[in-house]
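Here's the structure, in structure tokens; my notes come after.
Of the protein chains in this complex, all but one are displayed in their positions.
Residue numbering begins at 1 within each chain, and the chains themselves are lettered A and B in the order written.
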Amino acid sequence: MSTPQKVKQLVILSGKGGTGKTSLTAALAHLASQSQPHIDALLVDADVDAANLQIIINPITSEKHAFQGSSIAKIDPQLCIGCGMCAKVCRYDAVHPSIENEGVYIVDPIACDGCAACVYACPQNAIQMIVQQEGEWFHSQTRYSDLFHAELFPGGENSGKLVTTIKQHARLHAEDHHIPLVIIDGPPGIGCPVISASAGVDLGLIVTEPSVAGIHDLKRIYATLQHFKIPTLLVINKADLYPQGCREIEEFASAQHISIVGQMPYEPLTPKAMLQGKPVTAAFPDAPISRELQKIWERIAAKLAVEEV
Amino acid sequence: MNILITVQNPEIKSNVDPKFGRTPWFLKVNTDTKEWEAVANSAVHHSGGAGVAAAQFAIDQKVQAVISGDFGPNASSALRNASIKMIRFSPDVLTGEDALNKFLEGALEEFA
Partner (left out) sequence: MKPVKPIRIAVASGKGGTGKTTIATSLALSLADHTSVNFLDCDVEAPNAHLLLKPQFNAHQQAVTRIPEVLPDKCNLCGKCVEVCQFHALAKIGQKILVFPQLCHGCGSCTWNCPQEAIREKENPIGELQAGSAQSGAIRFAQGLLTIAEPMPTPIIRQLKKWQVLQDDAVTILDSPPGASCSVVETLRGSDFAILVTEPTPFGLHDLKQIVGILHDLKIPAGVVINRDGIGEPIIEEYLLQKNIPILMRIPFSSIYAAGIAAGKTLVEIEPDLKKNFLKLYDHIKQASGGEKSA
């Protein structure tokens, strides 16, 4: 029996939103499942406040869990004497005199940061911290692989914590079931949920587009991955949009020694595949983008040296 | 001396876990007698601060060294301040037992 191999994790990021991370992730999941020899992969949708991966891989949920985020302060109007110490210590402009209930103070749950400074400041012990459910996370089965995903309730904080939660469960599931590869569909930006999605991964794949905005944000997400010492590959999507932009990206990649593993043309069939609820490689396997995606998958698998089951 | 090793299951022959803060289990090993016990990592459920909580555990257990794959910035700061050595697995370490043997041979490197 071969020695057990470590689970490898691949995260797909972009910096700029809308470059095609989710469409690419779904395509990789499809292509991995078709690989000869077969490669088992597990999916994580880490874009928890805009979780779109499920739209094109149709998960059937087998487990659902509440996600408890931070707590929110609640003032008991019976105990409140209206001294205003709570408002005085609050740095988030979250405590105000109540309009409905004269003489007492009230917490704005949207503005509240959960710091509990008011709890400690209140001379009447009139304030309690109430844990909030900020979202849900799920373990589901799709036609290609299992999926760990989540929905953060609109406006939720703690997206980083939710990403960490689903990644952790995915990793442990992969270890238990000897699944060699976890593919993580990352969020846009470079902040906390991106950092959580990238923590401890073996490879980062940046999906960029050849626009001035795309190139600007490529540099920021690349700098972020460099900071965390994550090896990085690059894919250019909508490559025919602006050839000069492509050349700039190629120069940047060359100067930074980043491998470009593919350049995909703009594909008008992508929204149609979305409407069919399928990855573009499954809906339109002969489209130019699908042929390029096959090559991209093979190059990534080689870089990860993921062994067959 | 006493050390901690991060593992996936509560067993010396279990595969090691690469992440200090988020490991499911710690093996606490007495390197003189080679006796070991497994303790679940409660920090694994924390949001931010898992590394800190795991470091706190190591401090409370009064170990002199921790062997794992990777230490995040918060955990490494805490462990450094507590003068607890951080040791990294080498690529050929697969199980807790491998980690212990390699450590005793002096074949493992310190985490920078």
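As a working rule, a contact is a pair of C-beta atoms (placed from the backbone, for glycine too) under 8 Å apart; a residue touches a chain by one contact, two chains touch by 3 or more.
Please read all numbers here as calculations on a predicted model, not as lab measurements.
Within the entire complex, contacts from the absent chain reach the displayed chains A, B.
Considering A:Val7, A:Ala126, A:Leu147 or A:Ile190, the position touching the chain not shown turns out to be A:Ile190 (whole complex).
Mapped onto subunit A, the footprint of the missing chain covers residues 15-19, 22, 47-52, 55-56, 70-71, 89, 91-92, 110-111, 113-117, 120-121, 129, 152-157, 159-160, 187-195, 209-214, 216-217, 220-221, 223-224, 227-228, 241-242, 244-245, 266, 268, 271-272, 274-275, 277. Within the entire complex, the positions of subunit B that touch the omitted partner chain are 46, 48-49, 52-53, 55-56, 59, 73-74, 77-78, 81-83.
By our rule, only the chains that are shown with their structure count from here on.
Subunit B has its Cα centroid 29 Å from the Cα centroid of subunit A.
On the side of subunit B, the complex with subunit A involves touching residues 8, 15, 18-19, 22, 24, 44, 47-48, 50, 70, 72, 94. On subunit A, the positions that touch subunit B within their shared complex are 3-4, 6, 158, 160-161, 164-165, 168, 172, 175, 199-200.
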